[in-house]
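So the structure is just underneath, and the comments pick up after that.
The complex is shown incomplete by one protein chain, all other protein chains being positioned as in the whole.
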Amino acid sequence: MSMTTRDWLLTESPSSRMQARLGRSYRVLLALLRNPLAVIGAVIIIALVVLAIFAPWFATHSPYSGQLTNRLQPPSAEFWLGTDELGRDIWSRIVYGARITLMIVLLVAAIAAPLGLVIGAVSGYFGGWTDRILMGITDVFLSMPKLILALAFVAALGPGIENAVIAIAITSWPAYARIARAETLTFRNSEFIAAIRLQGASAMRVILRHILPLCSSSVIIRVTLDMAGIILTAAGLGFLGLGAQPPLPEWGAMISRGRAFILDQWWVATMPGFAIIIVSLGFCFLGDGLRDVLDPKSGGKQ
Amino acid sequence: MSEPLLDVQNLRVRFPTATGPVEVVRGVSFTLGRERLGIVGESGSGKSMTGRSILRLIRKPGEVTADRLRFDGKDLLSISEREMRKVRGARISMVMQDPKFSLNPVMTVGEQIGEALAVHEKLPRRQIRERVLTMLEAVQIRDPERVFGLYPHEVSGGMGQRVMIAMMLIPEPAILIADEPTSALDVSVQGEVLKIIDELITRNGMGLIFISHDLHLVSQFCDRILVMYRGEVVEQCAASELDKASHPYTRGLLASVPQLNETRELLPVLDRSQWETA
Partner (left out) sequence: MRAGRRFAFSLGGFVITIALTFLGLLAITFFIGRVIPIDPVLAVVGDRAPQAVYERVRVEMGLDRPLIVQFLSYVGDVLTGNLGMSVTTGRPVAQDLARVFPATLEMATLGIIIGVALGVPMGVWAAARQGTITDQIIRVVGLLGYSVPAFWLGLIGLLLFYARLQWVSGPGRLDIFYDGLVPTVTGLLLVDSLIAGDWTVFRNAVSHLVLPASILGFFSLAYIARMTRSFMLDQLNQEYVITARVKGVPERQVIWRHAFRPIRVPLITVIGLSYAGLLEGSVMIETVFSWPGIGNYLTSALLNADMNAVLGATLVIGAVFIAINKISDVLYRVLDPRAR
């Protein structure tokens, strides 16, 4: 009886940890592929990544310099989405803007997710007063309006894309801390953690090597679901002039520039908005699909 | 027994799944007169699905077909939803397993029983209230006035099930389907609830379909027994002739029931290979 890759992945009795892990991923993938919205979301995000990496190939013009004689041109064969007030091609700016959006999203995730994970895991592992104090702080942040808090932080730190990233990260870690703590509590007292402790592992080693890897999958789902919110907040900061500064082709800032021409040259403000919507929807669809597959209890289909 | 109340021929219930449709009820046929019919089977044998498909309660994407599903001169599978609503509750009704889940938590007992009557008969509010109180008395609730205004979480399981019975019998249906009506209850009140069902059924001259996993209970309580296994009827006999059952599954079930006056080291386990074809 020959064994195909598919059989190997779907076997009920995997022979190695790696096979089990790959098998599980494969099952999740199969389930995702049956969910049309999730597939659309994944396609959008892959397109975003490809666009960002190969921006010079997709851009038809320079994103930074344009000819003033071409200013405020409507969409045409030459300028697919029109030009802005400095004669720059909007399509090319949106393509390069994908890099900024992707960078913001990745940086926020890279700061907020580990921060939340560590705080949640420490809180759950040690319990007692450590838990009470850390969770108290987390709850205060959680019950605060995120956008307003981010605005206040940027006001204090000064405008700019790095500060915008920091401000958004500061306001998004608490949700991840809550999830990581809840996960930690479920296996804090389990046999295998006790066994590791008996071997003389330090608390730090237990948390870093054994607890964090177990919490991370549920945090990753949550981060995917939050991506749309992060993109919107970053765009909002850009729109208010507090995020990415000109001449960076950040989508929110582009809408802000186009605001002055909204009545006569509608495309300047409208096009970057569509870019934001499409990408945010992509993350929403994928996040929703992931949750339906991995956590069927929380609504969704059946 | 002349014309039966209910005539079921070749009933099938199908659900689509990722790996193709799965048939959970596979060609069940029986008739019901003014009698107590027991349907016995393990969980997943399709006995509850059989009960629910009679009332057309299988929701999409589930699919019910039958050569015949006749009640009261009507084919239940072909009548409109509106006509079906006139059958539900008023002509055929159903008592479900656990009153903790089957009673609405935010409506009072009286409101819920009254509604069962109000959807079928236009009656003044006062009269509905009187009929509900009478019905509560009929299911042997001592203080109907008080219970009328209680919420389901304020009554015990046994009382909850009596409320459920009152609710299902108040429009005076011709058939009652009782789906494991006592298995969620304390042993001490199971007997009482069964007695109430028995009395009311006999008094009103109704037909009863009693669905249970408990072969022993069914054989004592019912006149006739269907044994279901994997969506099919494997045995059909009078309750009194159960010991003459022929199908190996039924024999296996009977053998695994412990007796009071016996000493056995091990209760036998069902050996499914005897009747299952791989």
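Order of writing sets the labels: A and B. Residues in every chain begin at 1.
One rule holds for everything that comes next: a contact is a pair of C-beta atoms (placed from the backbone, for glycine too) under 8 Å apart; a residue touches a chain by one contact, two chains touch by 3 or more.
The model shown is predicted, which means the values in this text are computed figures rather than measured ones.
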With the full complex in mind, choose from A:72, A:103 or A:147 the residue touching the hidden chain.
A:147
Which of A:50, A:155 or A:182 touches the chain that is not shown?
A:155
So one chain is hidden, and I want to know which residue out of B:11, B:103 or B:139 touches that hidden chain in the complete assembly.
B:103
Residues belonging to subunit A that touch the chain removed from view
37, 136-137, 139-141, 143-149, 151-158, 228-229, 232, 235-236, 239-242, 252, 255, 259, 262-263, 266, 269-270, 273, 276-277, 280-281, 284-285, 288, 298-301
Absent-chain interface residues of subunit B come out as 55, 57, 61, 81, 85-90, 93-94, 96-98, 101-107, 115-116, 119-120, 151, 153, 164, 167-168, 171
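Definition applied: only the chains that are shown with their structure count from here on.
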Please report how many Å separate the Cα centroid of subunit A from that of subunit B, as a whole number.
52
